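Report on one structure; see the data block that follows.
Complex shown without one protein chain; remaining protein chains in place.
The block that comes next holds subunit A.
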Amino acid sequence: MPAHVLIAEDEPNIVESLSFILSREGCEVTAVFDGRAVIDKIGTMRPDLVILDVMLPKMNGFEVLKWIKSNPDLKGVPVMILTAKGQDKDRKTAEELGADAFVTKPFSNREVVERVMTLASA
């Protein structure tokens, strides 16, 4: 069964590249462009992994992360933060909120793929 990945990212080019590399590994990719859309869709989609940007319109990635982690229905859905905010304090925030991976932009395609495969199959 192909892993289902939900990407929240407002940069279309990043969505494009992520879609490309993850599709090639057999993942099914759904992209949304703001934070609110994740909350709207996640319940019906039941993704195997969520990739969140932090600087999202309407609701930022950390808020979305917090919401996911505090929702008992979504227990076991891993979240990967993929952000251009690369400071230690951002990493710390992500960890505290229960992020399963933290990857900074610009990212290595291989690293993203590896992390996604590990998290999605777990």
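As a convention for this text, contacts are C-beta pairs under 8 Å (C-beta built on N, C-alpha and C of every residue); 3 or more make two chains touch, one makes a residue touch a chain; residues count from 1.
Methods note: contacts and distances are computed from a predicted model.
**Q** Name the absent chain as its UniProt record does, using one of the following: "Multiple sugar transport system permease protein", "ABC transporter domain-containing protein", "histidine kinase" or "tRNA-specific 2-thiouridylase MnmA".
**A** "histidine kinase"
**Q** Among A:Lys41, A:Lys66 or A:Lys85, which one touches the chain that has been omitted from the display?
**A** Looking across A:Lys41, A:Lys66 or A:Lys85, the contact with the absent chain belongs to A:Lys85.
**Q** Kindly state which of the options A:Arg46, A:Lys92 or A:Lys105 is in contact with the chain not pictured.
**A** Per the contact definition at the top, the residue touching the missing chain is A:Lys105.
**Q** If the missing chain were put back, which residues of subunit A would it touch?
**A** Where subunit A meets the chain not shown: residues 10-14, 16-18, 20-21, 33-34, 55, 57-58, 84-87, 104-110.
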